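Note that one protein chain of the assembly has been removed; the remaining protein chains are unaltered in position.
As written, the chains take the letters A, B and C, and residue 1 is the first residue of each chain.
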Amino acid sequence: MPGPVAKSPLSIQDLDQFIYGSTPNPVHCRRGVEIGTGTVVPEINFTLPPIEINESTWSEIQGIYRETIDSICQRAVALEVPSFLVEFETLPPMTVNPDWGVDITRILVETLDRYHDQYGLKGALRLTPNDNRDHERPPLMRRGRYWEKMVELFERGVAEGADMLAIESTGGKEVCDDALMTGDLKTVVFALGVLSPRDMEFLWKEMVRACGQGETIPSGDTACGFANTAMALADQNLISRVFAAIVRVLSVPRNLVAYEVGALGPSKDCAYEGPYVKAITGVPISMEGKTSACAHLTHMGNIAQAVCDCWSNESVQAVRLLSASAPIAYLEQLAYDCRLMNTASAHSSEDAIRLRDWLVESDASLDPQAYVLRPDVVLRISKEIVEEETPYGQVRRAAQCTFQELKRANENGLLHLPKREQKWLNRLEPVIQELPESEADLIEEMLPNLDRSRFLPEEYGLSV
Amino acid sequence: MPGPVAKSPLSIQDLDQFIYGSTPNPVHCRRGVEIGTGTVVPEINFTLPPIEINESTWSEIQGIYRETIDSICQRAVALEVPSFLVEFETLPPMTVNPDWGVDITRILVETLDRYHDQYGLKGALRLTPNDNRDHERPPLMRRGRYWEKMVELFERGVAEGADMLAIESTGGKEVCDDALMTGDLKTVVFALGVLSPRDMEFLWKEMVRACGQGETIPSGDTACGFANTAMALADQNLISRVFAAIVRVLSVPRNLVAYEVGALGPSKDCAYEGPYVKAITGVPISMEGKTSACAHLTHMGNIAQAVCDCWSNESVQAVRLLSASAPIAYLEQLAYDCRLMNTASAHSSEDAIRLRDWLVESDASLDPQAYVLRPDVVLRISKEIVEEETPYGQVRRAAQCTFQELKRANENGLLHLPKREQKWLNRLEPVIQELPESEADLIEEMLPNLDRSRFLPEEYGLSV
Amino acid sequence: MVDKKALYQAILEGDANQSKSLAEEAVKEGVDPKSLLDESMIPAMDEVGRLFESDEYFVPELLIAARAMRSALEVIKPLLAETGAKPVGSVAIGTVKGDLHDIGKNLVAAMLEGGGFEIVDLGVDADPALFVSAVKEKGVNVVALSALLTTTMPGMKKVIEELESAGVRGQTKVMVGGAPVTQRFAEEIGADGYSASATGAVALARQFIGAA
Partner (left out) sequence: MVDKKALYQAILEGDANQSKSLAEEAVKEGVDPKSLLDESMIPAMDEVGRLFESDEYFVPELLIAARAMRSALEVIKPLLAETGAKPVGSVAIGTVKGDLHDIGKNLVAAMLEGGGFEIVDLGVDADPALFVSAVKEKGVNVVALSALLTTTMPGMKKVIEELESAGVRGQTKVMVGGAPVTQRFAEEIGADGYSASATGAVALARQFIGAA
C-alpha cells in the first residue's frame, strides 16, 4: 500500500495564484524548454493514419513520423513558437517490440535536435509508452512479457534521449470498466481508491528509476482509462454526467501517487483531473479541450484551459486536410491558443485571471464535468482531499465533497442539470454515504464478488 | 463603371465601437439567426473527401452531405450552440450542373428545418456557388454557358430556401495571378482597381436580383482569388509578405461594390479584408483564422477574430478523425471560440475590447498581413479610402497609405520585418508613387500589354 | 393470481429478485409462459428501450432492467421450449486481433442481450478462427466485430476472409463498429452493416434476422 500522501497544505491555496502557465514547481527540459514558468506551452501529439504495423510497413511508418515531425518543426519555426512539446504515444506493437518504439523515439529526438541547432527552436519530447499490461486477461501488473517489454522501452527511451517519460496507466481498469457501465460507484471507488493507487506506486517507482538512468524527467500520468472512459460514455448519453464528474474527481488520489514517488510533471494532457494535481502538488499540468476535438469531443473545451501549463491536442492522425497534414494544422491551432493566453498574462496577472475566468464561466454551468474543473471548486475539494492520509480515504472524501458541490450547484442554479441527471444525484447519495470508513472493510466486501478470470488481487499486493 | 462609392464617413468611427459580434447593420435570417447583434456566430463549412463527382457517385455524395449535416446539428444541440451558420460552397460540377447544387441545398435546408423544429436549433444556410467563369480561357464574365449555369443556381438556390447567397468572385483574377507571382503591383492595381470592381457591379446586381425572388439575403464576397492567393504564396515564402499585405488592403474597394449594389452581409469568411468592409459599411463580417487551419495555414490566426461577427473554419473535408468526422470536430472548436468571445462581451464592452486587443496584440507585430488587420490601422486606412470616390481612386489611396503604415510600423518597431521584406518595402515605394492619378491613363497603359488569349477587356465593359 | 402489471413494473425498474419471484409464482399458477412473455416481459423491455432512446434512461438503468428480464426469462425458458418458441437470434461478438479495448464491445454485447439475443462473447484480441467456429459450431446468426484502433481495423477484413475461406460467410451476417470504423470501410471490406452506436447495433442485428 502506498505511504500516506502528506500534501497538506495545498501547494496553491490562493485562487488568484491558480492560473495557467505558472506553477510553484516548474519543470526544465533540455533545449531550453520550460514548463510552468509563466507561459503556456503547446503540446502536439500525432499518430499514424490507418495502416497495419508490421515488418513490411515499418519503413513507411518511419517515413510518416519523419515527415510529420519535420513539417511540425518547420511550422513551429514559421509561427515563431517560443517553445513546444511533442508527445509520442506508442501504439501497442511499438511497446511489445521496443525496437520499434526506440526507432520512432530516435527520429523525433534527432529532428528536435536538428531544428534546435539550425533555428534555435525549443522543443522537447515526451515519450508515453502505452500500458500494455491489460493485453492479457487477467492482467499481470508486475510481471510477464508485457510488463518486461514496457520496462525495456522505459529504459531504452531514456537512453535514446526522450526528455520526459509518461504513461496512461491502467491498474484497476479491469475492475472499473464494467462498473462504469453499470453505474456502480462503489466498485469504481474500489478500483480508484484501492487498486489503482497500489499499481501507481509500483509502476511509478519503476519509471522514476528508469528516468534516473539518464536525463529524462518522469512526468505524469492520467486517469484516461477511468475518467475519460466515463466522459466518453457520458458524452454519448450512455451514462450520467453527474456520475462521470464524480469519477473524474475520484481519479485524483491515484494520480497523486506518481508525484509522491518522484514524478515531476507535467501531468498527461488527457488527465482532466490535472487542476487538482496542480493545486495539491504544484507540478505543471498538461491539459486538452477544444483543440483536442480531433481526438474526442468534450463539454470542457474552454474550462480545461483555465489553469493549464501545457496545452495539447490529445492525438491526431497524420491524415491529409486541405491545408496540410492534420498534425501541422493542430500545432498551429494550439500555438494560437497559447499566444492568446500568454498575451493576456504578459499584460498583468489581473488580465490572466480575467481570461481564465471567462474560459471557466463559458463552460462551467453547462455540464457537471465542467463544473468540477472550476478553479474555486478545485481548491475547495482539494483542501478536503489533502486532509486524508490514504488514497482510499482521499477517494471517499472526494466522493463526498464532490457530491455536495454538485448538489449545491444544482440547487443554487450554478449548474443546470436535466431531470434524469438529478435522479442520478439522488441515486448516488446513499451509495456515497454508505462507503465504509475503513479500506479493509471495502476490500473484504469487494474481493469475493470479483471474477478472478478478469482480475487478480495479488497483482495489486492484496492477499486473497 | 460602378458609380461613386459614397461611404464617407465610416460606419464605425470609434475604435471602442469596433468590436466582434456587433455591428451597425446586423442581418436577420430565418430560424431566429441574428448576425451582428451582440454575439459571434460559428460558421461551419465542410466539403467532400476525395471522391469523383459523377452520376454513379452522386447518391453516395448526397449521403455524405446528409450524414455530415445531421451529425453537425446533433453536436450543435449537445453543445447548446445558441445559433450557427452552415456554408455550402459548391464544387465546380455542382454549379455546371445546378441540379446537383440544388440537391445538396435541399438536404441542408431540410436538415436545418428539422433540427429547428425538434430542438429549437437556430441554424442558417449560406449557399456559395463557385464562380466558374474562369473555367474557360479567356474567361467570359457576362455570358456563355458557365455564366448561365451560375445564374440558374443563384435562382434555384433561392427558390430552395437558402438563407444567404454568397460568392468568391474572380473578375480580374486572370490578370492578377501572374502579377502576384512576378511581384508586379501595378498590374495588381489594375486587376483590383479597374477590372474587379466592374465585374463586382455586374455580378452582384444579378445576385441581388436573384435573392429578390425569394427570402434569401445577398450576403457577401471575398478577394479569395487575389489576396488569399497572395497570402498562400507568401506563407510558402514564395512572395513577399509586405506585398501580400498591400494586396490585402487593395482588395477592399472591389468588395465594397457588392454592398453598394445591395449585398447586406455577412461577408465571406475567407475575406480577411472583412474588417475594412465592416468599418466602412457597417455590415457584419465572417472571418476565419486559427480554426481554419484545416483549410490553410495562416499568420493571422488570432487577429482575424478581433472584429468578426461570424467565425468560420473556411472548409474542411468530411474525413474521419479519431473523434468523429472532421466537420463535427471543427464545429465544436468554433463553438468554443465563440463561447469565449461571447462570455467576455457579456461581461462588459470593456472586457470585449480587452479580449479583442489581446487577440490583436498576439499576432500584429509578427507579420505585415496581420498588422494591416489591427483595428486601429483598419480605421485609419478606411478613413482614407472613403475619401476617394471611385474604386480605382480608393485602390490607389489604399496602396499609398498601407505602404506608409507598414513603413512607419517597421521604423518604430511595431512590426518586425526581416531584411528581404524591407527590400520589398523599398522596391514597392516608387511603383506606388508612380501609379497614375487617372484610371483612364492606367487603362491605356495596361491594355496593350495584356494577352487577349487570356483576358478580354470587353468582358469588363472596357472598350479596346 | 399473478399480477402481469407487477412483472412488467419489476423489469422496468430493474428489480431482478422481484421479477424472478413473480415469474416463478406465475409458472406455479400455470400461467401460459408465452402470454407472460408477450404481455409483460417484452412490453417492459420495449418500454425500457423507449426510455433509453428518449434519453430518460441511461445504460445502467437499461442493463439493470435487462438483468431483471433475464432472471424472469430463465424461469420460463424451459416451459417456452416446450411450446417451440425460439430465441430472437444469436451473436458472436469480439474485438479483433491486436485490439484490447473491450468496453465498447461489452456495451454492445450487453445491449444485444437486453434486446433478447443470445451472446457468444469471444472477448478481446480474438483470433479469426474463433469467429469461424462460432458460426460453424454454434450457428450464430450474426458476427459482430469491434476495433478501437485504426491499426487493428484491417483485422476485421481478415475475419471476413476467414469466414469466406471456411465456406460459412453465407450463413451469417457480419456487422462492424468502433470509433475509427466508417460505413465506407464496412462496405470496402464486405461487411453487411456498420453501426456508429451500441443502440444502432441492436437495431442492425434485429434487421439482419428480420425482427426489426
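Everything below uses one rule, namely that a contact is a pair of C-beta atoms (placed from the backbone, for glycine too) under 8 Å apart; a residue touches a chain by one contact, two chains touch by 3 or more.
All of these numbers come straight from a predicted model, not from anything done at the bench.
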Need the list of shown chains touched by the one chain that isn't shown.
A, B
Looking at A:His28, A:Arg320, A:Arg408 or A:Arg452, which makes contact with the chain not pictured?
A:Arg320
Any idea which of B:Gln213, B:Asn237, B:Ser348 or B:Asn426 touches the chain not displayed?
B:Asn237
Which of these, B:Thr182, B:Gln213 or B:Gln433, touches the one chain of the complex that we don't see?
B:Thr182
Considering the complete complex, identify which of B:Thr229, B:Ser251 or B:Thr343 is in touch with the unshown chain.
B:Thr229
Residues of subunit B touching the missing chain are 48-53, 91-93, 132, 134-135, 137, 177-178, 180-184, 229, 233, 236-240, 317, 420, 424
Interface with the unshown chain - residue positions in subunit A
67, 320, 322-323
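One rule holds in what follows: only the chains that are shown with their structure count from here on.
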Measuring between Cα centroids, which chain is at the maximum distance from subunit C?
B
Have a look at A-C versus B-C and report the one with more C-beta pairs in contact.
A-C
Approximately how many whole Å separate the CA-defined centres of subunit A and subunit B?
40
So, in whole Å, the Cα centroid of subunit A is separated from that of subunit C by 34
Residues of subunit A that touch two or more other chains: which are they?
317
Set of subunit C residues in contact with two or more other chains:
150, 180
